[in-house]
Structure formats: C-alpha cells, structure tokens
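Inspection log for the structure reproduced underneath, given as structure tokens.
Note that one protein chain is taken out, while the other chains of the complex remain in position.
For chain A:
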Amino acid sequence: MNLAYIGITVLWLFAYGYLIIASIDFGAGFFSYYSMLTRKEHVVNRIIERYLSPVWEVTNVFLIFFIVGFIGFFPDTAYYYGTALLIPGSIALILLTIRGSFYAFANYGVRKNKIYMFLYGMTGLFIPASLSTGLTISEGGFITKEAGTVLFHPDRLFGSLYSWSVVFLAIVSILYISASFLTYYADRAHDFPARQQLRTYALAWSMPTILASLLVFWGLSMHNPTHFARALDYAWMFAASLVCFLGSLYLIWKQKKFGIAFLLVMFQFAFAFFGYGISHLPYLLYPYIHIRDALTHTSMGWALVAAFIAGLFLLVPAIVLLLRLFLFNAEYVKGGKEGK
C-alpha cells in the first residue's frame, strides 16, 4: 500500500469516527428538545445527559483531526476546499461554537432554559447539513478554476438535487444512529420507559434512512456518472450495508440484543461510508485533485503516519479508560455514581 492510500484510510477512519459519535451527540440534542416539546423530557433526558456529559469535548476533536490531517497529507486540498467552503464552513463553525459553548454553559453552569434546549437541538441538525456540503462539493461541478483563481458557485449548490439529497441523508442518518445508540444505552441503564421511547424514535427513522440513501444514489448517478459507475464496482459493500441495516432493524423491532443492534448500525454505516469513499478515489475533488498529485512530500507523509501511530498508543488506552469509567460502567450508567 502506498503512502497516499495509508493517509486517506487513516483520515477516512477518523471521518467515520466523527460520523458515529457526532451523530449520537447531534441526535441526542434533537431528541432532548423534541421530548421537551412533547412533555416527555423526564423520560429520556437523564439518559442523554449521563452519556453526553463526559464525552462532548471529544467529539469536536475528531472533526479537527480529520481537517488537520487532510491538509497535512494533501496540502493542495487546503487551497481548493478552503476557498470553496468559506461560507458553509464558517456557518458550520458558528453553529459548532454555539452548540459547544451553550452545552457547557447549561451543563456546568447554573440552569437550563428553553432557548438553550432549542439551540442545542437545532444546531444538531444544521451542523451536519452544512458539513455535508463538503462531501457534495467533492463530487465536482461546484468549483471552477479560471485564470488561476478558484471560483465557487453557490447557486449551483443550492439548485442541485444531489446536494439536497445529501443534506437529507445526513439529517435522517443522525437521528437513526443516535436513536439506536440511546436505545441501547437506556437498556443498559435498565431505564425501560426511556428505552421504549427511544426505540420508537429508532424505528421511526429507520425507513427514511434507507429512502434517503437511495435518493443519494439516484442523485449521484445524474450528477457524477463516473463516480456512480465506480460505486457499482463496489456494490457488495452497499449490499452488506443493507444486510446490516435489516439485521439491526429486526433486533430493535423484536426488542432484543440492543447492543448487537447498534453494532450492526455501525457496520451499516461503515460499509456505506467506506464504499462511498473507496469509489470516490482516486479523486479527492473531481476533477481537480487526484490523490497521487496532491500527496505531500514523502518525508512529511511518513512523519505524519509515525505521529499517528505514536498518538494511538497514547489515545487508545485513554479512550478505553474513559469508556470503562462511563460507558461500560454499569453503576455509572444506572446513575449510582455521582461526580460533581
């Protein structure tokens, strides 16, 4: 395997990590707000809070890691994407800032209020929508290069069916991933009313997820036929994704093995996300950035890989400790151990 592919695989793993844990976080915010509106907050909010409190900060890091790593491995991407994503990127940043800081203000500060819940719920939907434009732009057609200057065409982005189908997929996926995780978490906490409530959310968002993915495929076939044709070469990955989806749906429906069900959801998205990624190659941005040409100097590339491996030796034990103390600590999950 050559350096460019090692680099993009590492980065894609982090993007996938962000997809899962940020989805749980974003969806949780939406469900908190929704259950407050429907006066069911007493049922689910305790579960959501117990999970989110110790881990919220970690979520952002995955995103930054992906961005910094992407620029490190492929510096040319900074030039193209940096120019194109000024507006959507800035909007995502503003929303992330509001979300992160308000979460802390409410959680570590004194009290919660409705404005906070609203912001927390809504930003969770708008952030993925604006971040997903990065993926849309990568398909080409929204950036042109004229006389050495990169030009971004927002009108094309807003008028594109493909672009909206990606936004739709991003939002429903978040809600599905989040609901299936929280169902599992509630089950571990033996909080059965919450589990029932969250399970209905998971079931409700399952079908829209599949519908949205089909829509994205259809949109892609029209927007970027080259990529679509390459995706068909990896049809088995998308088929595996569908199988995992059906498996998880069955388990959640039958109310058993919620842990396995969530694992299947993770696999569902892993197959789809990596299938998308691998068929996207060799272009990082159609048709301007080819992975081979964009790769940084070899010495820097290997230095980054070395730093990454060294970093993993530090991070993996730390993450295991975090998970053992909070996520997989039955007593904490049930609310037996208080911190503050």
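The working rule: a contact is a pair of C-beta atoms (placed from the backbone, for glycine too) under 8 Å apart; a residue touches a chain by one contact, two chains touch by 3 or more; residues count from 1.
Simple rule for what comes next: contacts and distances are computed from a predicted model.
Enquirer: Which listed name, "3-isopropylmalate dehydratase large subunit", "Cytochrome bd-I ubiquinol oxidase subunit 1 apoprotein", "Methionine ABC transporter ATP-binding protein" or "Heme exporter protein D", is the one UniProt assigns to the chain that has been left out?
Expert: Looking only at the record, the undisplayed chain corresponds to "Cytochrome bd-I ubiquinol oxidase subunit 1 apoprotein".
Enquirer: Any idea which of A:37, A:86 or A:204 touches the chain not displayed?
Expert: Reading the full complex, the residue touching the unseen chain is A:86.
Enquirer: Given the contact definition stated above, which residue among A:3, A:58 or A:210 touches the chain not shown here?
Expert: Only one listed residue reaches the unshown chain, and that is A:58.
Enquirer: Hey, which of A:2, A:97, A:144 or A:255 is the one touching the hidden chain?
Expert: A:97
Enquirer: Could you list which residues of chain A touch the chain missing from the display?
Expert: Output for chain A: 53-55, 57-58, 60-61, 63-65, 67-69, 71-73, 75-76, 78-83, 85-87, 89-90, 93-94, 96-98, 100-105, 108-110, 149-152, 296-297, 299-300, 303-304, 307-308, 311, 314-315, 318-319, 321-322, 325-326, 337-340.
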